[in-house]
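Note that one protein chain of the assembly has been removed; the remaining protein chains are unaltered in position.
When the chains are written out, they are named A, B and C in that same order, and each has its own residue count from 1.
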Amino acid sequence: MLQIAGLLLMMLGLYGLLTNRNVIKIILALNILEIGLNIFIISIGFVRGGEAPIFSSETTSNALVYVDPLPQALVLTAIVIGVGTTALGLAFAKQIYAKYHTFELDEMGEE
Amino acid sequence: MLINVLEIIVSILLLLLAFLALSSKSLIKSVMFLSSLSMLSVVAFVLMKAPDVALTEAVIGSGLVTSLFVFTLLATRKVGQKQ
Amino acid sequence: MNIALFVAIPLGFAFISILHKKLAPILLIAASLFIIVGLSFVQNGETVIGGFEAPYGIHLLMDSYRLTALYIVNILFLSVVLLNIRKYHQMSTVLLISLTGLNGLIMTGDLFNLFVFLEISGISAYLITSTNKNPLASFQYLVAGTVGSSLYLFGLILLYAMFGSLNLADLSMQVSQLTDKTPVLLPFLLMFLGLGVEVKLLPLNSWVKGILKDANTLSGPMIASVYAAAMSLVFGRILIDLFVFEGRFIVIVSTILLVSILAGEAMAYQSKNVKEILLYSSVAQAGLVVLLFVSGLASWALFMVMANAISKMILFTIIASASEENGDDITVLQGIFTNNKLIGFSFTIASLSVIGLPLFMGFVVKMNALNHLFGEQMFLAIIAILLASVVEGIYFVRLLLHLWTPSETTVTFDIRMKAVLFALAVMLIVFGITVEPIESLKDTIEIGLNVGGTSWRI
Partner (left out) sequence: MKKVLALVFVLVLGALIMNHLNDNNLFAGFGDAMLENRVSQSYIDRDATENNDGVVFDESLDLESGAANTVTAIVADYRSFDTLGEVTVLFISSFGVALLLGQSKKRIALEFKPNFMLKIGSRALFAVILMTGVFVSIHGHLTPGGGFPGGAMIASSMLLLYLADDEFRAKMRGFKILESVMGVFYIILGLAGLMITGFFLENFLDNGALGTLFSAGMIPIVYIIIGLKVGSEISSVIDHFLSEEGA
């Protein structure tokens, strides 16, 4: 179920990218797409009844069933990269606002 | 089965919040919906046994990204105004 | 010589460079020179990082194909940097990071690591275009690039879910053992589209226009020549190593490519703006290159990338430099070569090579590619290449006539720029007349490709 939700979130993000004409909203849609993708990536490593992949005083040996740790490591990287692009996108948005005094693509003089 | 029900509820709420974030007319409301969407995705990560990702998403995804959005809107004095 | 240094040295220099503004350009040139010198000491084979053998850890790969690619990218990069470093010295850190990203991109043997380097080089590319002073275009570039790499990530995660590995060699072995290839259709398509955005394939290239229309002498050659070369070489390598072309996939891919080539040429033919002509023609050329890769002519595609990159570097540098004072309309730039014979000469050679006239590198490449395609009876590709060449011939000759026609316009070019561009133009002629270096290089490259153990012909 969560896997499907991840896919649908990605589709919603894509829809938002295609239809929105507002700079902030475009970055927002990009973020929704990334969250959906992250949920999807985690979901392919999920094992029902599995433990979180951390050895501790409760889960002491590797004989137990664990969920896949690799997708989690990949998502950690993807989240941080997502923040990087979002920050840069917002910085561009600020520049755009300074130049055109609006966030709406349609209200900008050129193009 | 409690977990399954929880998964379905979280899934539906995720989609609802994403829809609200995209369709809301006010930018600051959209940003708040995005923040709660991100917070809810933390629940989804916990349900899928990914505590590391959940912690990172909670701090970075919903905390910092939201504040960056808000600061951008603050700097342009568009908070609360209808777009 | 450990090839991990080609990533570590520019990266370390980038971290240092934020401390001191005067030092940064020196570090940039030092790192770039270090790599070019270091390339002559590398050995083929894989370099393990972190001490875990594939498929458990990440490793970097080196062979003749990658070595040639590294030479092309790094030498062009250094020439762009040397021409621009005075004016754009505040970009030194960004350029160091983009050097890191491009080198890592070419060498890595791991799909997720490729994604990381794609983002690194992507982000530095957005920042390089920010020197255009057109934030809207850079923003669109950023959105397109992020969507592209997200699609790529989606595709690779599906591959991981199916095969349980992220290693390029491991995956390609497992894929080639499949009897029914339909399960990999979707991930391949997603990765193809994602990388296609970066390689400027139509109809995914809407960002190109905004970026290259305002391009300056740094961002123009950087994006149109260095980045285009690196991205298409990486794309080509993944096409050869991983993708299996069968059934529906080849239909979709060749449709995209043919549309890309023809639409690009048509738009270039219609345009009245010099930069637009160049950029649409480079869209069409990106399509041609990928078409050659898809047809299994990897080494000729590599040489085509090389010829195009050199030509585009000359063309974009000249036009960007001339239009900084005058604007870039075709009528305004009329006659800029009357007082600059050397620049005009380089420009003419570069554009004739792109068309594919004899005596120039472009001709050798196109002729041999057509020969091989004819041998394998791929007539659709042949028609596309010939048609594209004819249209290119018409608009480039028209452009050249305009630019050579005498008029009042006077533009002065930097002496260093003249020297570098002339050297590059001479290179195009040398490779066009003496075929031996290309032929011998081709043999070593193809041996390297076959040793990889993958079937790279359709």
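A few comments on the model shown:
What we mean here is this: a residue touches a chain if its C-beta (ideal position, glycine included) is under 8 Å from a C-beta of that chain, and two chains touch if they have at least 3 such contacts.
Here the structure is a predicted model, which means the values were calculated and not measured.
When the full complex is examined, the chain removed from view is found to touch A, B, C.
Across C:L102, C:I123 or C:L399, the residue that sits in touch with the chain not pictured is C:I123.
Listed here are the chain C residues that touch the chain not shown: 2, 4-5, 8, 11-12, 14-16, 18-19, 47-53, 55-58, 90, 93-94, 97, 100-101, 104, 112-113, 116-117, 119-120, 123-124, 126-127, 130, 135, 158, 160-166, 183, 185-186.
Residues of chain B in touch with the missing chain: 50-52, 54-56, 58-60, 63-64, 67-68, 71-72, 74-75.
Chain A meets the missing chain through residues 1-4, 7-8, 11-12, 14-15, 18-19, 43-48, 52-57, 59-63, 66-70, 72-73, 76-77, 79-81, 83-85, 87-88, 90-92, 94-95, 98.
In this section, only the chains that are shown with their structure count from here on.
By number of C-beta pairs in contact, A-B leads when A-C and A-B are compared. Separation between the centroids of chain B and chain C, computed from CA atoms only, is 38 Å.
Centre to centre, using the average C-alpha position, chain A and chain C are separated by 29 Å.
Rounded to a whole number, the gap between the C-alpha centres of chain A and chain B is 10 angstrom.
Contact with two or more other chains is made by no residue of chain C. The set of chain A residues that touch two or more partner chains comprises 27, 93. Those residues of chain A whose C-beta lies close enough to touch chain B in the complex are 1-2, 4-5, 8-9, 12-13, 15-16, 20, 22, 24-25, 27-29, 31-32, 35-36, 38-39, 42-43, 45-46, 50-54, 67, 72, 75-76, 79-80, 82-83, 86-87, 90, 93-94, 97, 103-104.
The residues of chain A lying in touch with chain C in their complex are 10, 14, 17, 23, 26-27, 30, 33-34, 37, 40-41, 44, 70-71, 74, 77-78, 81, 84-85, 88-89, 92-93, 95-96, 99-100, 105, 108, 110-111. Taken in their complex, chain C has these residues touching chain A: 112, 116, 119, 123, 126-127, 130, 135-136, 138-139, 142-143, 146-147, 150, 153-154, 157, 160-161, 166.
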